[in-house]
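With one protein chain held back, the other chains of the complex are shown just where they sit.
Chain naming follows the written order as A, B and C, and within any one chain the residues start at number 1.
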Amino acid sequence: MPVTVKTFTSTYDAAAALSSDRGARYLGGGTLVMRALNEGDISISTIVRASDHAMTRIDASGSRITLGAGVTFARILAERELGFLHAPARSIGGPAVRNMGTVGGNLFAPVPYGDFTVAMLALDAVVSLQGGLGGREIPLDEFLQTRDRQTGALVLAISFAKPGSADAFRYRKIARIKPKGGAVITLAAHLPVNGGRIVGARVALGSMAPTPIRARAAERALEGRSLDPSTINAAATAAVEGTAPSDNALASAWYRREIVGVHLRRLLSGQE
Amino acid sequence: MTRHRGRGIASVNYPIGMNLGGDPSQALVHSNPSGKFTVALSSIDLGQGMKSVTRQICAETLGVPVEDVYVDTADSDTGPHCMGSFASRGTHRVGNAVMAAAREARGVMMEAAAEELEVNAADLETDGRGNIHVRGAPHRSISTKDVAIAAQFKQGKTISGRGIFLVPLSDVDPETGEMSPATCYAHACLVAEVEVDDETGEVAMIRMDSAYELGRALNPRLVEQQLVGGAWMGVSHALYETPEPYYPEPVHGPRDFVEYLMPGPGDICPHDIAVLERPAPDGPFGAKGPGEMCANPVLPAVANAIFNAVGVRIDDLPITPEKVLRAIKAQGGARPQPRR
Amino acid sequence: MLELRKDLFADERDDNLKEIGKGTQRQDMLGHVTGTSPYFDDHKLQGMLHLKVVRSTHAHARLRRIDTSEAERSQGVRRVIRASDVPRNLNTLLSLINFGKDDEPSLAVDKVRYKGEPVVAIVADSPREAYEAIAKVKIDYEPLPAVFDVEEALKPGAPVVNEVYPKNTFTYHETYDHQQLRFGDADRALATADHVLEQRYQMSPIEHAPTETNGSIAAPDTNGRYIVYTSTQALFFSVDTCAKILDVPSNTFHFIGGTVGGGFGGKVDTLTEPLCILGAMLTGRPVRYVFGREEEMQYGPPRGAERIYIKDGVMRDGRIVARKVRAYFDSGAYTRLSSYAAVKCAAHLPGPYTIPNVYGDVYCVFTNRTPATAMRGFGVTAMDFAIECQMDKLAHLVGMDPMEFRILNAYRDGDMKAHRREAKNTALIECVQVAAEKAKWPIRDEFKRMSSRKDGGGARAAVTPTPREAHAPPAAPAQQRTAYDRAPAATREPPPPPPPPAQPPSPPPSAPSHGATRFSSVFGTRRR
Partner (left out) sequence: MAKTALQFQHNGRDVAIFVDGGTNLLVALRELIGDMTPKFGCGQGGCGTCSVLIDGEIHLSCLTLAETVAGRSVETLDGIKDGPNLHPLQRAFADNFAAQCGYCTPGMLTAAKALLDRNPQPSRAEVVEAISGNICRCTGYEPIINAVLAAASGGRARA
């Protein structure tokens, strides 16, 4: 049976179509769903699209930033207000993938993909969902833990507070291949400083578990301290705590555990 | 100091062609009525330049400009048999077959020209620009076009030729392995410089210097393509590639170009190449074949450079950051060797 | 950057040619930059069907039952091809030159021997419909113990991968489970060497990863023939393989190829053509069978992994006196071309060096993984890795510069090689010298003065007495020598004169046409 394509103007209708049909998948940039179709995934029988402009809106005017789920990485790179997100956006794919791939789709991308979501996690982002029964907002952390059960819902947008200063947010993707490679690990840190002390430290890691996770032990090592070498070392040592990396084609779990602290130290101390 | 540089070398040779079934290839060369030649082959151009190099061999042998030759391949109805494009055999085996066919066609062409100029064919030579003239008397000349017209419409001659090249098969002695595996060998030596991060095991290529001896370089630009691309593939084999990352355990095999690792355009390093040409006695114009051996010295040169940089030997390919890091940890840290 | 060192070997070359030596533009470049070069997949035929295969989900299993009834009724399915539909469902690639036994079916019969082995083929109107039918094929597997490690596969009691070769090794010369090389007395030399170094090396499998995947399009043509557009690297190899498997005369086929999107050895195995043509025969319609990228990476044949043990004896002055090698080629579940790689590898020992005592055992081993095949540097790349890492370690061991160590041991014109042929036309020393110069790597003057053309032969041309082994047969077969290789000085008739430079010999008058001659059971055409 050929695939049916359903395009809706309202996100409500799109969400209803998604939740009522187990074979329905929402088409974002195409990098996940079209690939699955090309590779013979016959579990997909319906493609759902939504043409609501809200899905592609960027609101970066205030202190809280909202990115529509359909915003592409290329658009983030074109947005000067979002300069702090240029590094994570540029780390996704090559230019073509960045013109196609979306912020919303990235939330569902399995390891070794999904690097932008690591950045979002470090920013304490909140996901806006349209379900069959209505809209809701849930913290990204919680969303990721229940991701496999979210396929029936439509992600509308993701929002987060803008970092207070340019160097409060740091991001690094460790890849074997340059400039475009799958992640061995991905690191993002948001370290707001108040009176010389870090307040509300967030460290997020990709490829250290089945979904991006927070490095809570490293966050505790940073919280309330100044970002000096001893603090950085303490955070680096704690980075591996609570992680559950797997072996995959890019690296082993052992290797990921060995280097996560090294790279967190380098990220926090500004080393190459 | 977490990053260490080191240099390593390797030198290799490589046999040209196969010792299987005589490893034959055939070629047919024929002229149309205006003196333009077609080479009919069944050989494959995989990108290595089969069509281009055989075109030059044919033009040189015929004594006509390369623009007057077109190579048509591969059609099983029109192209004669060829073993295939592998084993560094294309330039050597197919080149020899084309040369033989072109030589036969040239013989007819010169006979036809001799008849038109009313001289002995042995006294004629080609100028490589589409003319045939009496040796020492360039004004007594006829164009290959006019020769072809005369051959076709007046003399009833076919300006064409057949060629085959075959190296009779050599039996292998089951006890001693005595055999003639190849008739000529290419050679290479390569110096690799790397930088190793002793905290992560990552290896970056800094530069390569190499010398490749491949018989006659029939077309230096094609040779350069092979050597530059082949050395890149050597780096890739040394540091990145495997469809079985946990060999021999058949798990986590890559399924796409993100999981199958090959160096990207941001991973390449300068590569300075010298080409040496010691003609092979049985090669077409002395050519051997650069296609395969270009990658081979890179793998061990990189491994040896890593030892020079941090003092660990990785004897297990590919040399992943994990293997380097495990080895460095096992010996209690990097041990840079004397800088070369 | 490329520099031509015209100063070297200038006396052996005529550099005044008109077309040879010029950097002429490629004949195919205009086609490439305009996207008009015709690859196999650039032919779209009216009413074309799509073929996909059902692949084994087990590395080793008995096939208890295959139920295709639901798949046959699936929408858009034109034909389900089962093993029994393949006219001659057992082949080995080199059977065309009578090397090795038929050991591989086009579609698995009663057993699967690697994960991803084709079991059933589906021909449908669209790829989607083919995938839907694949999901409806029911295969009842009885899993069997599998073996993945070459040395494990050789142990007694190891699972038998391929019943054609019950010892899990290819059979050489109808007798031996490996190809061997014996030159001099390596054990004796090792016993008296100043240093002995034994090491293990492991090459990884490598995927060819051409940007164009393997594939073909086959279509009924006029007058009962079939036209086949193909990505093959070896046109007549594929023609003859298809003729054998499909049991029809080879001129039934009109194969067109020649412009291929990269191969590197991965397009020699005629992977898609037989089933693609069979699909066209059974449906009367054009059929396209193209590998997806995951298929290409996991079930397309890789360069096989090799495990190599080297034991060297070296003297304090840097001379290598013995090299003993044991190598295992991981052929996967079927032979394909690994059998030849092992022979090529044995001939390559001990690398480009003159070592008076060389001993080699090279095994082609079957395991339950994707069959391996040829790849750029076939049979040699891994051995060069092992040898050249070993050379670096030996130089370190005796305290020599690694460049000078290689020059010291390099083979030279007139030396005897371990496969008992005289080294000629050598140039290793010059390559090392030039590389050193380019890299500004200091070597001593005496090493700069050495030459491939000087000081070879003499004592270096001798064949060291080689002990016979207990299992040796009474006499070795006569050796076929080519016009290009001189016999060792110690043996038999005088050498033929060397050919004139840069002149290929005229073709033999009665060269055998392909497939017409009987070949020896050992290794192709035998002429005594």
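As a working rule, a contact is a pair of C-beta atoms (placed from the backbone, for glycine too) under 8 Å apart; a residue touches a chain by one contact, two chains touch by 3 or more.
Everything quoted here is computed from the prediction, not taken from an experiment.
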Omitted chain - touching chains that are shown: A, B, C
Contact residue for the chain not shown (choose from C:G116, C:G184 or C:P210): C:P210
Contact with the hidden chain (one of C:V77, C:V137, C:V290 or C:C389): C:V290
Options A:V3, A:I138 or A:V193, residue touching the unrepresented chain: A:V3
Contact residue for the chain not shown (choose from C:G35, C:G224, C:P249 or C:P465): C:G35
Given A:A15, A:I47 or A:I198, the one touching the chain that is not displayed: A:I47
Subunit C residues that touch the omitted chain in the full complex: 25-26, 28-37, 39, 41-42, 44, 126, 128, 208-213, 259-264, 290, 292-294
Contact footprint on subunit A, counting only the chain that is left out: 2-5, 27, 29-31, 34-35, 37-39, 47, 49, 74, 93-97, 99-100, 179-180
Positions on subunit B contacted by the hidden chain, ascending: 46-49, 221-222, 224-225, 228-233, 255-258, 262, 264-266, 268, 271
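Criterion: only the chains that are shown with their structure count from here on.
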Centroid distance [mean C-alpha coordinates] between subunit B and subunit A, Å: 46
Rounded Å distance between subunit B and subunit C, as computed from the means of their C-alpha atoms: 16
Inter-chain centre distance, subunit A versus subunit C - centres from mean C-alpha coordinates, in Å: 45
Junction residues of subunit B, two or more chains touched: 253-255, 260, 262
Residues within subunit C bordering two or more other chains: 294
Residues on subunit C engaged by subunit A in the complex (per definition of touch): 52, 75, 126-128, 131-132, 134-135, 292, 294
Touching residues on subunit A, where the partner in the complex is subunit B: 112-113, 176-182, 247-252, 254-255, 258-259, 262-263
Subunit A residues within the subunit C interface of the complex: 1-3, 37-40, 42
